[in-house]
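Scroll down for the structure; my scribbles are underneath it.
Yeah, one chain of the complex is gone here, protein chain that is, but the others are all in their spots.
Chains here go by letter, A and B, matching the order in which they are written, and residues are numbered from 1 within each.
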Amino acid sequence: MNGLEVQAEEGWTLLDTARFYGLEIPTLCYHDGLSVFGGCRLCLVEIGEGPKAKLVTSCTYPAEEGLIVHTDTKRVIEARRMMIELMLSVAPYSKKIQDLASKFGVTQVRFKLRNEECILCGLCVRMCAEQMDGRAIGFQNRGYRRKISTPFDIRSEECRLCGGCIYICPACQLRCQGPEAETAVCNACLTLDPTCLDYYNELQCWMYDAGRCGTCVREAPKKENPLASSKP
Amino acid sequence: MSPRKSTPKMRRLSDLENIIAAAKESRQKETKTVIAVSSGTCGQARGSNRLIEAFKKALKQDGLRDRVILKATGCHGFCEAEPNIIIYPQGIFYQKLEPKDVSNVLNQTVLNGEICEDLLYVDPVTGEKPTKEEEIPFYKKQKRLVLGDNPRLDPTSIDDYFSIGGYGSLLKVLSSLSPEDVIKSITQSGLRGRGGAGFPTGKKWAFARAQKGDLKYIICNADEGDPGAYMDRSLLEGNPHRVIEGMIIGAYAIGAREGYVYVRDEYPLAVANVTLAIEQARKKGLLGENILGTGFSFDLHIAKGAGAFVCGEETALIASIEGRVGEPRQRPPFPAVKGLWGKPTVINNVETWGNVPIIIEKGAEWFASIGTNGSKGTKIFSLVGKINNTGLVEVPMGITLREIIFDIGGGIPGGRKFKAVQTGGPSGGCLPEKLIDLPIDYESLTQAGSIMGSGGMIVMDDRTCMVDVARYFLNFLRDESCGKCISCREGTQRLWEIVTDITEGKGTMEHLTLLEELALAVKEASLCGLGQTAPNPVLSTLRYFRNEYEAHIKDKRCPAGVCKALIRYSILAEKCTGCLACLRVCPQGAITGELKKVHVLDESKCIKCGACFEACQFDAILIE
Partner (left out) sequence: MEVDLSSAQAIIDKHRQQKKALIPILQEIQEVYHYLPEPVLRLVSKKLGLPLIDVVGVATFYRAFSLKPRGNHVVTVCMGTACHVRGGPKVLEEFERQLQVKPGETTPDNQFTLETVNCLGCCAIGPVVVVDGNYHAQTTIRKVGRILKPLRKEKS
């Protein structure tokens, strides 16, 4: 993993292994204590080498003998950024997603904003079913019409008003009240733009939190983009 | 149709041997004329049932029932010529029949051996009228190893299948081959999955066989969701026993005891014919416990799809059979290791199963001698769209697009120009004119930016807008996506929004960059084949038809005359004869004029519905 020889126990996923070794991989729909889902696509890592290398979600991919894994290649980072951009376009007021945008250098949202306050990560569904034994809400429909609701969109008899779904939801939270509060992408804090990517194909810091050592940080340029939606 | 004595249940291998031999002999000795009426779903939609009724009536009236056998067969493949019949033993092909033609067919051809000239196929280029099926250009370059038996069979009769040597390969396998022998043969033949991915079939079977455990499954993927592809439907409707035979052989090789045929809900006739065929096979002892006394037990069930394209994906299909939503899951573990209900499962496409009996019969070497180095055997394509000879074509791998579209397909109708051919369904791409001499195999298509897919081949002419085609596929994909991965669900939705903006004249050049960036992200980040290939239509049209996108963006113009926001309708005064035809059909009353006077189209009222263009016989409606 990232050039380090690592050992995993039987049944571990790539994410479990990475965490054991202190390698940080961002996640959203993953939660200790709930089953894995693999829908947010943030925890992508690159496995294999050469033309057959591909991206997989580390929270679901089982550790395999002889597998080569890289957690921060250019491919991974670019894909990750697009996932965040897509999430921002449907839940721009979520602090959690805004923080992710700042951390990973997402400075623009080029899609029409649709403020649904839901990224269909399924945490609420799994919380309700697995931790609270309620099964009051679930996924319905498919494709772009997919939604999470109660059966027939009416008050559910199974719902005990425990609030677990609200507690765990990453999208429907108060956003930060920073200086650029009205924009789709705040970025006012934590703008990091590692310079090592100009020279290497993958992030050079081993102990994650890009730029923590301070030697590669520069301020992210404010890009002029005609497609950037600045009004929510 | 002449009644046939039904054979009883077979309990020994020698029973099967004798039944097949007897049926073959009986067929060879047949002196009656056979009239095979093409009666698949599209044949029926074009009136084959009425034709059959007319034949039945005439045969009875003329007292010909002891001289003529009337057979409702599956699809003959030449859909443009429906309803068509083939008269055996001569092999005479008549097309586009109506009930009124029945008496001529019987009196002239059947009784007197004379050809009915007006019922023959006419070559649009040479004007020739070939009489026999094999002389018709559509059929000449084909190699119909899998579909070729359709015209000879009544799909509702297992005895008919025996009479052409059917289940002979199963007999060979159970009598003289071990499961390992079978897998070796399939591997050496080079057969690759015909569902689209092209995974080596023998390898998949070997993986499954190597798994420990008694309980294994095989599945026939008949979900055929690619719009424009219907070869699996044709094979299941017309020759279900061929597929069943292939599956029984496969089950024996892998060690499976149960199998499923997963047919999509939209194919009622295929479901009916396969269900009947399974019942017949069971009654005869070819399915069930201790088949033909060999100790091998295997049974088949039908599972119906419920209208979800994503269920063509292996793991989603399995979820569907298990009664859950069709959400694909991560692989590994692969279905061959852990599939249906956690057991080793081999899933193969209908056409793949259909190739198995003939590989066993004629040998792996023979099969490997057909096709290219990497792609052996034949492939069935559905040639549809803007093409003269619409139909199902089965050709050896390595044949060029030009040969399929022009030699077999007869070129583009209406004298229009070939623009592109779309292969691989929503996972594939559009190939332009400059690639017309591309030899078809798995690798060459992938390199060109498309894929083989299940075999859909949609031909497009200069009146097809490639941006509109990209939008069409994205609309399909955003609806059919299971919705789990944000990259696919939201990604296809956003790709669709951007391409729609472009078709409405709201596109910018930055949109093209964004399209490519987003498309790459969707491809990289999605879990299953649907998401990973969803960007292909957009990417391939951008690659080969970028100028069309730019015309929509820079000039606010749709060169093909399709995108409503960018075109206008008008009437050409020099061609208008004043016939009132367009005036009458216009739903908005946008056309005014009098008889024999040039008509005028009021653009402010025009909703560009196309009714006037359809109605005008003088090419006087201009779309630009």
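Methods note: contacts are C-beta pairs under 8 Å (C-beta built on N, C-alpha and C of every residue); 3 or more make two chains touch, one makes a residue touch a chain.
For clarity, every value in this text was computed on a predicted model and none was experimentally measured.
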From the list A:Met1, A:Leu100, A:Ala136 or A:Leu197, which touches the chain that is not on show? A:Ala136
Out of B:Val337, B:Leu512, B:Cys579 or B:Cys609, which touches the unshown chain? B:Cys609
Which listed residue, B:Asp123, B:Glu266 or B:Asp299, touches the chain dropped from view? B:Glu266
Contacting the left-out chain: of B:Gly166, B:Gly228 or B:Pro559, that is B:Gly228
Hidden partner sits against chain A at residues 129, 135-142, 150-152, 156, 158
In the full complex, chain B touches the hidden chain through residues 41-42, 44-46, 79-80, 82, 224-230, 233, 265-267, 303-309, 320-326, 382, 384-386, 390-391, 422, 425, 456, 458, 460, 464, 469, 472-473, 476, 479-480, 482, 585, 587, 609-611, 614-615
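Note that in this section only the chains that are shown with their structure count from here on.
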Using the touch rule from the top, collect the residues of chain B that touch chain A in their complex. 308, 310, 325, 330, 332-333, 477-487, 489-494, 497, 508, 510-511, 514, 517-518, 520-521, 524-527
Which residues of chain A touch chain B in their complex? 37-41, 44, 54-57, 60-62, 64, 75, 78-79, 82-83, 86-87, 89-90, 110-112, 119-120, 139, 141-146, 225-227
